[in-house]
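All protein chains but one are shown at their positions in the complex.
The block that comes next holds subunit A.
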Amino acid sequence: MPTVSKGDGMRGLAVFISDIRNCKSKEAEIKRINKELANIRSKFKGDKALDGYSKKKYVCKLLFIFLLGHDIDFGHMEAVNLLSSNKYTEKQIGYLFISVLVNSNSDLIRLINNGIKNDLASRNPTFMNLALHCIANVGSREMAEAFAFEIPSILVAGDTMDSVKQSAALCLLRLNRTSPDLVPMGEWTARVVHLLNDQHLGVVTAATSLITTLAQKSPDDFKTSISLAVARLSRIVTSASIDLQDYTYYFVAAPWLSVKLLRLLQCYPPPEDAALRSRLTECLETILNKAQEPPKSKKVQHSNAKNAVLFEAISLIIHHDSEPTLLVRACNQLGQFLQHRETNLRYLALESMCTLASSEFSHEAVKTHIDTVINALKTERDVSVRQRAVDLLYAMCDRSNAKQIVAEMLSYLETADYSIREEIVLKVAILAEKYAVDYTWYVDTILNLIRVAGDYVSEEVWYRVIQIVINRDDVQGYAAKTVFEALHAPACHENLVKVGGYILGEFGNLIAGDSRSSPLVQFSLLHSKFHLCSVPTRALLLSAYIKFINLFPEVKATIQDVLRSDSQLRNADVELQQRAVEYLKLSCIASTDILATVLEEMPPFPERESSILAKLKRKKGPGKLPDIDENRRNVNGSSEHSFRPPFTDVLNLNSSPSTGPSLLVDVFSDSSTSVSVDVSEDNFSRFVCKNNGVIYENQLLQIGLKSEYRQNLGRIYVFYGNKTSTQFLSFSSFLNVHAKSVDPIIEGGAQVQQILNIECVSDFTDAPVLNIQFRYGGTLQNIAVKLPVMLNKFFQPTEMTSQDFFQRWKQLGAPQQEVQKIFKAQYPMDTDVTKAKVLVLLCWNGVDPNPANFVGAGVIHTKSTQGGLPPQTGMYRLTLRTSRESVSQRLCELLGEQF
């Protein structure tokens, strides 16, 4: 029997625990536990009422069993009973059990809430604390409902004990995190801010946590906290270390509170008030100065606490991004840490410098440390430190040092830990592309990447190199030559075979003049890899072969023999077999012209955000990727980072080129049918309540619309703008409505107009699609745009008295005539804006619902519409009644998206 038990030791519990510890096997432990569970169950079920002590002891045993990892399905009720005990330790165990075991949606919450309520009302600070701890630990919605109103008043009441205030502040913080809608903001918020002035530093610390969270959500409401926080911080950093008594931690004055205050200030831009601003700058300077002072203690706790404050101050300096001197000082300080003997500090310095690298003030200063960082990459023993070094190199990279950094990363890759290789590959690929001055370097880098770490080169990376080679004709010959040479390696990675197959298939002709890389040599080289490759790669190679037949008629017979062989024509894999059969047939029956058309060189890919960057962002999670944009952050010191449009389309080759089939391997699949193009309807819904605007835009063409409607007739003016400097040839558009034909040539930079006349014959749901085709630089472009011709455009307002309206409304009472939709507001609810939209959509005037007239099929259907739009709770209810079910449905769809 060990004697380690302390306080109100429960002897039975200690014995049980040592029994468990003595169990030799898992089975023995389970047996012992089951025995105990049976015992406890019988005690709880027994006739004899248990005294408080026994109840406490058994509940505690159950808790122990649960914490060992076993399920507990009883005892909750007994634990709840303990809450009403007036003995502190019993209550305490009850609360502990509940905090650990009761999940937030238990049906016991009502009973628990009752216990909490009593303790909160007890005015006994120890009991109140237990109750508040329990709320903060469980934090369920029911608890928030029951106590969210009460806790703020406990927090700000003048007679509340300090320790209770601390618990109340953090309890409120927890409820605000879990159910923000239930925690009412009110006059207490102003008083909470004033807790920053409290005498008790523990209260200030807890309050600062609460205020920081609230300020992140509604900064304006807590603006007054800035000056109080600066004042408080100033007092702490200038205090002598003994002033703060027990809040001094290893000779550092209130490190926790300092960090919290610095964190709070990071919710805001630099203070506008000059005096306040200079006071804050002084604080930050003092903190930076202290870093240079000799340590007051050799203990690591001292340096950790001191540097914790320093790093938080640097975070604030970076966040403000407005004081060049501070930024450079911060950078120098971190530079010192880069060579510190403490691994932790080196790690943090690397991490912190990543963010400094994105500020234009300190970017250059960060760059001066490049050699130290490269050295860290080579010599650090700890993989997580090396990883931070990779991150920093990535962040500090620009055109001036890209070649050095990429080379270092490539050489590190050869020995890098497997866990971080893929990320490094992505980073190298991005940097190589972004800072490529000449694309031969880019091609070399990517091929090296495949050579060194082929297994970690994801699809996106090799897709991207092909996109770039196809889009830049100055690098195509070099790329062909380089892949050709690389393919000579005895064991080359399959990814290289893919790139090689694709590039030689497209541009092999550029190097075919040299007898060392004649068509036949190229083909034999590729085919020597064929049998070692996986099915997708082989499929790609087959496509490369058919492209060879087009490029080099002299190897046609050789390739046909290969395609004809049993291993191809009768391949067990359906895809390979089909390709072999089809390519063989194509090569036999198609004339040279047809072959040349079908197997034409791939058109340029539209310029979009690199798919590799998108992948890295996904991998790292939002916000973690340092911005390597050339435009570093602005000098304005505002907290907003520059707006970057979200990438909606994670591009990969499969969806890329705007003309027809995308991958080389797809070359055959679409050639028999007409080219199908995705219909663009990105801007479609924006036109529900407006008639003019830009409906489509890509890098070549902009299409604008101006439209007008009268009864069942509509007219749309379509403006095609050529954004390039080259002519569009054979421009044409087809539509299922009457259109005056458009000029077949659009000069570079010019705009032409086309008029479309529209008549609404009957109600409809599908909008007409405008197909556009033209030649740009030798390639055929196909664009399809959904025209915003919608049912509601043919509304005609009709004057009607309210009485007439309601009569009509009642006539349309059949269930299928009415459609109702209740939906959440997508936009802020503003009565005027809503009214204006309703006006445009439904031609409905004023507050009284007026009817509208609907014209279709040459017959006038009278329909009425009522929009009930009570601006409450962020929801709208839209009710529509028309004489036709389909009309109601479609209108509801259209209108429902607009609020």
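Following the convention adopted for this analysis, a contact is a pair of C-beta atoms (placed from the backbone, for glycine too) under 8 Å apart; a residue touches a chain by one contact, two chains touch by 3 or more; residues count from 1.
In this text, contacts and distances are computed from a predicted model.
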| field | Choices "Translation initiation factor eIF2B subunit gamma", "AP complex subunit sigma", "Sodium/potassium-transporting ATPase subunit beta" or "Exosome complex component RRP46" - which one is the UniProt name of the chain not shown | value | "AP complex subunit sigma"
| request: Have a look at A:98, A:259 or A:716 and name the one touching the chain we're not showing. | output: A:259
| query | Which of these, A:87, A:194, A:564 or A:710, touches the one chain of the complex that we don't see? | reply | A:87
| task | For the chain that's not shown, point to the residue among A:76, A:346 or A:369 touching it. | result | A:346
| remark: The one of A:382, A:554 or A:747 in touch with the missing chain is A:382
| Contacts of subunit A with the absent chain, listed as residue ranges | 2, 4-9, 11-12, 14-19, 21, 35-36, 39, 51, 53-54, 60, 63-64, 67, 69, 87-89, 92-93, 96, 99-100, 103-104, 126, 132-133, 136-137, 139-140, 163, 166-167, 170-171, 173-174, 177-178, 201-202, 205-206, 209, 245-247, 249, 254-257, 259-260, 263, 301, 304-305, 307-308, 311-312, 315, 343-344, 346-348, 381-382, 384-385, 387, 621, 623-624
